[in-house]
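Missing here: one protein chain of the complex. Every other protein chain is in place.
For reference, chains read A and B in written order, and residue numbers begin at 1 within each chain.
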Amino acid sequence: MLQLVLFNLTNGLIVGTFYVLMALGLSLIINLSNVVNFAHGNFLAIGGYLAFVLTPFIGFWGALLVSPFLTAILGFVIEKVLIRHVYTRNHIYSLLLTFGLGFILQDICRYIWGPSPLPLNIPQSMSAAVTPDLFFITWYRVFMVAVVIVAVAGLFALLRYTRVGMRIRAGTLDLETVSALGVNVPALRSLNFAVGSFLAGLAGVLAAGQLGLNPNMGDDLIMPSFIAIIVGGVGSLTGTLLGGLLIGVAAALTTVFYPSASEAVIYVIMAVVLLVRPRGLLGEEGMLS
Amino acid sequence: MSVDSPKLEARAVGKNFGSLRAVSGVSMTVAHGELRAIIGPNGAGKTTFFNLITGFFPPSSGDILLDGRNINRVPAAQRVKMGMGRTFQITEIFPELTVWENARIAVETGLGFSLRAWLSANEKRQVAEAVDEVLTMANLTAQADRLVGELSHGDQRAAEIAMALALKPSLLLLDEPTAGMGDEETYKVTGLIRRLHRDSKYTIVLIEHDMRVVFHLADRISVLAEGKLLAEGTPDEISKDVHVQNAYLGKAE
Partner (left out) sequence: MSTVTTRADSTVVRPWQQLVIIWALLLTVPFWLPLLGGYTAIAGRVLVMALAAMGLNLLLGYTGVLSFGHAAYFGLGAYGAGLTLKYVAASTPLAILAGTLLGGIAGTLFGLLLVRRRGVYFAMVTIAFGQVCFYIAYKWDDFTGGYDGLRGFVRAPLDFGLFKLDIAGNGTLFYYFVLFVFGIAVGLQALILKSPFGRTMLAIRENERRARFLGLPVEKHIWLSFSISCFFTALAGTLYALLNNFADPLGLNYVMSGNIVMIAVMGGMRTFWGPLVGAVLFVMLQDYVSSMTTNWMFFVGTTFVLVVLLFPRGLMGLLQRKGAGS
């Protein structure tokens, strides 16, 4: 029993870290640009597939470093070409646009790499268990969690200590003032979108190493990411972080005790949060509400 | 509603945003039928003070009384029902509806019809008469069928005032009613406010930057600077006040 609980807890933590990476990227974009990127899961898939292409040439480690950057560049370009047109319009257009974009990206993956699952090879040493007692905790899993911790720490450091990061944070609070201070808001938004895509790409490489690749691999992650954001509270990245971990672990623990409700539990958590604390765990309340 | 109490009273009202003290310890008493102007340099806390009065957010300290009743915790929508009508610095209207529709929505809300699925012929007539009345008051009868978004700046302001009037307020709060207007439009809007005050006996509090408008209209003037009340008096007294001249009138913006 203890083994089972530990197994699921570990799973939950790892799934939770994926949620966190995905949700943080989404959250960044929502906070600064008010766009819910439906295609975020497809950026994740593309990150994974790019790693698949790169691995034979530069190995897994190289791909892990390069693929997220390429995903970020793709995000940057797509933001410049498509997304920026809808910032000033009703939110409905950004939702429909990224919704359509997600379809397109998914079909492109399917066209290039085929509809069947593909494996992403990770170094042999990584698939070994850390200890024989806990066979399911492979070095790769430990490594994934470590990478996510580094990435999240890096993101928060970027936002706190770099000029771009401080501008992104300021823009999240008061875009008009930031714009009035002479900051190039369109460029800031493109960059911010690229950072969000980077996180999705990174999550894609990590996920591919564990679960393999398929064109709709991001679909299962997008909805929990939404919920992580709603639970964590709008406008708060720390909240998103907390929300992602919370629902990941909650889903995993439910798997132990009541497997058929494992997917439902995250929605229950969301409903409870909305009922008890509508602004989310760490969200800010608007003036009028 | 007690006749003895002033229409509006602020007692040492303060508002902090984090460490920023936007308004601190402002007291003000507005009598029934008075037209009070609030002036002060940009960032003096005038609009914040307005937002406190109208219930945009609660005060951090002090009390706000309407007709002698403490309204600190009364939500904005409720204050409207208690007789507070407000216009905003940036005109808040329903741009893609006609002038008549704008007024009608306000009238129907004021009459408590806003959740109704239908109206009797009698009620429809009641609404139509009330709409015509406020449009006449605001001098907009000729523009009744035009979309508000297409009107001149001054007429949009008049439409906004008409909507406030439709709720039969006992106190009108106007935030920079002539902001961004040319001379002719300023003159029109000033005339409208003057008529509402002199002829229709509304109690009015307004924030204004245009000193010609202020000295022409106001019974009394309150001067805010850096969130505090600097001076208060009749237009004559204010124009002679040395502090005010130093702090505000002397310095052109």
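In the analysis below, a contact is a pair of C-beta atoms (placed from the backbone, for glycine too) under 8 Å apart; a residue touches a chain by one contact, two chains touch by 3 or more.
Since the model is a prediction, treat every value here as computed from it, not as a measurement.
Asker: Hey, which of A:101, A:155 or A:250 is the one touching the hidden chain?
Answerer: Residue touching the chain left out of view: A:101.
Asker: Which of these, B:95, B:180 or B:235, touches the one chain of the complex that we don't see?
Answerer: Going through B:95, B:180 or B:235 one by one, B:95 is the residue touching the chain not shown.
Asker: Applying the definition given at the start, please give the residues of chain A touching the unseen chain.
Answerer: Where chain A meets the chain not shown: residues 30, 34-36, 82, 85-86, 89-97, 99-108, 110-111, 223, 226-227, 229-230, 234, 260, 263-264, 267, 270-271, 274-275, 278, 286, 288-289.
Asker: To test your reading of the contact rule: which positions on chain B touch the chain that is missing from view?
Answerer: 54, 76-78, 80-81, 86, 88, 92-98, 100-101, 104-106, 108-110, 113-119, 124, 128, 144-145, 147, 160, 163, 167
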